[in-house]
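With one protein chain withheld, the remaining protein chains of the complex are depicted in position.
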Amino acid sequence: MLRYALKRLGLGIIIVSVAMMMLFAMVYVIPGDPASVALGPRATQEMVESLRARMGLDQPIWIQFARFYMSAFRGDLGTEVLSGRPVLTVVLEQLPFTLTLIAGAISWSVLLGIPLGCIAAVKRGGFVDRVIGVLSVAVIAVPSFVIAIYSLLIFAVALQWLPAIGAGEPGNVISQLRHLILPSLAVGLGWVGYIARIVRASMLETLEASHIRTARAFGLTDRRITYSYALRIAVLPTITLLGVGIGHMLSSSVFAEIVFARPGIGKLVYEAISVRNYPIVTGAVLVTTVFFVVVNVIADIVIGALDPRVRASFD
Amino acid sequence: MTVLDIRDLSVDFATESGALQALRKVSMSVPENRIVGVVGESGCGKSTLINAILGLLADNGEVTSGEILFEGTHDLTTLAGTAMRDLRGQKIATVFQDPMGALNPVLSVGRQMRDIQYRSNLSRREKDARSIEMLRKVRIPDAEQRLVQFPHEFSGGMKQRIAIAMALMMEPSLLIADEPTTALDATLEVTIIELLKELQQQIGCSVLFISHHLGVIAELCDEMIVMYAGEVVESGTTRDVFHNARHPYTRKLLACDPARLTHRARRLPTIPGTLPDLRNRPEGCVFQARCELADATCSRMPPDEEIAPGHLARCWHTEASVMIGAGA
Amino acid sequence: MLRLAKIWRIVRRIVREPLGALGLGLVVLVVLSALFADVLASYPPTKLSPADRFAPASFQHLLGTDHIGRDLFSRVLYGGRIALSIALGATGASLVIGIMLGLIAGYGPRWLDNILLLVFDALKSFPTVILALTLVTITGPSLMSVVLVVVLVSVPGYARIIRTQTLVLKSAEHVMAARSMGAGSARILTVHILPNVIGPILILASMDIPVVVAIEAGLSFLGMGVRPPTPSWGSILNDGFANIRDSYWIVVAGGLPIILTTLGFTFLGETLRDLFDPRLKGRV
Partner (left out) sequence: MSNIASTNLSRRTVLAGTGALGLASLIYPARRAQAAGSILKVRSYSDIQILDPAFRLAAPEGDITNVIFAGLVVATAGDKWGWRPMAVETIEQLDPLTISFKLRDGIGFTDGFGQMTAEDVKFSIERIADPKNESPYSGDWETLKEVEVKDKLSGLIHLKEAFAPLWTSTLPTPSSTILSKRAVTEAGGKLGVEPVAQSGPYLLKEWLPKQRTVLVRNPDWKYEQGGYDEIHIHPIEDEKTAELGYEAGDLDYTWTSVSSISRLKENPPADTTVVEKPSLAFVWFGMNKAVAPFDNPDVRRAVQYAVDRKAVVDAAYFGAASTSTGIIAPGLIGHREKNLYDYDPDKAREMIEAAGVSGQTVVLDILNKTERLTAAQVIQANLQDVGLNVEIKQNDSGTFWTLGSKDNEYHKKLQMVVQRFSMQPDPSWATEWFTSSQIGTWNWESFDSEEFDKLVVEGKIELDDAKRDVMYKKMQDLMEESGCYVFLTHEVAGVMYRNSVAAALKPNGEPVFAEFKPA
């Protein structure tokens, strides 16, 4: 188990480094000069040049990359030139907002997706099953930013039920929850569909399993069989799915954060790219890709914890 | 007293290409404290029979005629869902064929054994004590420690013993054993059979033992029925059927039983021909297509000919059939 | 003639499924309205008329007008052309590149396979939108940039599938036989392997069309898609979002075609897949 996790992690590190190398190469060819953008219209040529030197931009790309990489391993992602604040701090300040958003999205997708998938499986072939099936496909198909804009239009602008912008008042949990509902719905709605579908499929498969027949033959109630014996197995693929899903949710959180003017990693990167704040871009992308890879490893470990069979196969 | 009495039971399945008659006019009975064997090829309707008794027919299955009397009073075909469920596990217990898949892989053995005692008023601790007692009875070592383990941590033989322990935990009056030894190797098979026999005598229940292994049937069962294509073609005491089989199918089955040869094999050698299409049953005898004695008479439904008291064969040619397999 | 009859048979099978019928209907609607945009539109899509801005839907302007008085119905129709041509072009390009890379990875030397796999995994580990933003910043917003983004995002997926299939086929009997008879790599790839791997990938690609439509719309929404004043559904949404308090027509007009198109193609794709390749059904 441990060896497996370490191996996965090792591969993850390689993937992340290749990804960062690619990002560096891309960032290097982006037109536009971060130094002159940062200083604004009143900067003199000398100031721009000295800032460039401080940002390390006068160095060749591989030196920039090697420097970045060496210090990244020590947990130092460099400093933002203008404010002099550590990039890691800036990124980690924003991370909780995105994590909350993703957690909210996962809550939506799990709280709606698992029951819907379950109901669809239990009522297999019936009208309810069909409706759930079509709805699942539909929410998967519609892009999250369209959902974001429409839900903003309907619930925040027209009905005024929920706040439109921001992450809520700091320290006020109710206000933060209220601000979380719409953005997390926009990010998570598609995943309601994915989860409903996968739970339905795996529930149907599980209900056919012989241990379910055993349970029935022992006179266990259908409720216990469905929700305790079968569901426990049927939700397992959900975890792998969510492991992959978190990467996608990170992506769609960019839109949700822009539409709902929420702080977060996505917005941070979006804004940093537009002003060529490279330390922030590379730092934030590094943190998110590491996060993504780690999440996948964790998903595997969690599955191992929940499914003794998988655990056995790792030993 | 008869624990289980099945009369004229027919079961149909609705399929896309029409109704499939899985059981036709099946009659049989399991007397108190006896072991009754059911033998037949795959697809002969054994599983449907069990599911019909347990009330676990698939959605598209339907009992079209007959009754299943349990302990003389309840007709299981008409029993309401909850009443039926109360019998399952309590009065009628089952051990299934596949020990690997029979236990829920993500719940501990202890939890599963506790769950099936949900009707009792015992405390959690007392339930676990009862589980341990049963595990000891089926000779699982270190029963206490093993209670918290998951099914994959047990060997196949142990799993089947756990399944038996679970089945007998509530001291049922009828134990249905659905090929409980098929997936095990030969030495294990013997110990399981002996264990079953011993526990049956201890508890004093009846057993409906399904197998396609004639040797096991011969060793274990007091009575047996032979099924073919959803019909009971022959039934009687084990002794009668083995020594004086009168249905051509039974005779062929016995003739090619590897157990009568020198070594055991797990699969029956095939009889020439194939099972009839159950969506489109032939008129009359169900075996006629594969029977060398078949003639015009066979296109009418054969009677259940009584060969000896309690020994029936559904055939027009019970006299002539003694010739079959003689030369084999 | 035979071909036509065959297509007709497929269409009949699709239409028998309610979802398939709905999907096909929507797709036909979108395709026709894009094809005949110039006939159906009553105004040029870029014609400004600031005096008529924020007009609600009416007979003159079926979907109203935007913040500079352009007719939204016309813009939506022409936006469909952009969306569909990018969807087809980008998917086609990704397919070609994905198949080539997949064949190379599967059939080529081991080290090349490993490198390609690493690159695919690395590409996949970026959040898509951030990858897209970075790319478009490099290339500048344009139609080609959108295509490039789509290619980079979808090639790893296609290439991986092709690679796996190629690895399986590489040791299949008929390929071994062909090789023993002296067929060259190119011939083996094109004659013996390609035809066997292309079916499933085509269905997968057709199911990716709504994703491509979404990418184009999303980038245009962020102002990083096609250049204005070229109408795009995403840029209509952007205009609408900026003016959401003044007129909700614009957002509705920009969002509806995206919803209808993605739904149509998805429904159709699902039906096609279930009909022709049940093996793929488990793929979510």
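All chains are identified by letter, namely A, B and C, in their written order; residue positions are counted from 1 within each chain.
We adopt the following convention: contacts are C-beta pairs under 8 Å (C-beta built on N, C-alpha and C of every residue); 3 or more make two chains touch, one makes a residue touch a chain.
Here the structure is a predicted model, which is why all the values come from computation and not from measurement.
*Asks:* Of B:Gly81, B:Gly204, B:Gly273 or B:Gly310, which one is in contact with the hidden chain?
*Replies:* B:Gly81
*Asks:* Identify the residues of chain C touching the omitted chain, counting contacts across the whole complex.
*Replies:* Per the touch rule, chain C residues meeting the hidden chain are 46-48, 50, 53, 67-69, 137, 140-141, 223-224, 227-229, 239, 241-246.
*Asks:* Can you list where chain A touches the absent chain?
*Replies:* Touching the missing chain: residues 30-34, 36-43, 45-47, 50, 80, 82-85, 90, 93-94, 111, 115, 119, 122-123, 126, 155-157, 160-167, 170, 174, 177-178, 181, 207, 222-223, 225-227, 261, 263, 267-268, 271, 273-276.
Operating definition for what follows: only the chains that are shown with their structure count from here on.
*Asks:* Listed by label, which chains are in contact with chain B and with chain C?
*Replies:* A chain counts here if it touches both chain B and chain C, which gives A.
*Asks:* Starting from the Cα centroid of chain B, hunt down the chain whose centroid lies farthest away.
*Replies:* C
*Asks:* Quick check for you: compute each chain's CA centroid and the global CA centroid, then name the chain with the smallest gap between them.
*Replies:* A
*Asks:* Of all chain pairs, which one counts the most C-beta contacts?
*Replies:* Among the chain pairs, A-C has the highest number of C-beta contacts.
*Asks:* Between chain B and chain C, what's the gap in Å when you average each chain's C-alpha atoms?
*Replies:* Distance between chain centres, rounded to whole Å: 56 Å.
*Asks:* Report, in whole Å, the distance between the mean C-alpha point of chain A and the mean C-alpha point of chain C.
*Replies:* 23
*Asks:* With chain centres taken as the means of their Cα atoms, state the distance from chain A to chain B in Å.
*Replies:* Once rounded, the distance between the two centres reads 53 Å.
*Asks:* Tell me, which parts of chain A touch chain C in their complex?
*Replies:* Within the complex, chain A contacts chain C at residues 14-16, 18-19, 21-23, 26-27, 29-32, 134, 137-138, 140-143, 145-146, 149-150, 152-153, 157-158, 194, 197-198, 201, 241, 247-248, 250-252, 254-255, 258-259, 266, 269-270, 273-274, 281, 285, 288-289, 292-293.
*Asks:* Looking at the complex, which residues from chain C come into contact with chain A?
*Replies:* 19, 118-119, 121-130, 133-135, 137-138, 140, 210, 214, 217-218, 221-222, 237, 240-241, 244-245, 248, 251-252, 255, 258-259, 262-263, 265-267, 270, 282, 284
*Asks:* Show me the residue ranges of chain A that touch chain B in the complex, using the header's touch definition.
*Replies:* Going through chain A, the ones touching chain B are 209-221, 224, 229, 232-233, 236, 306-309, 312.
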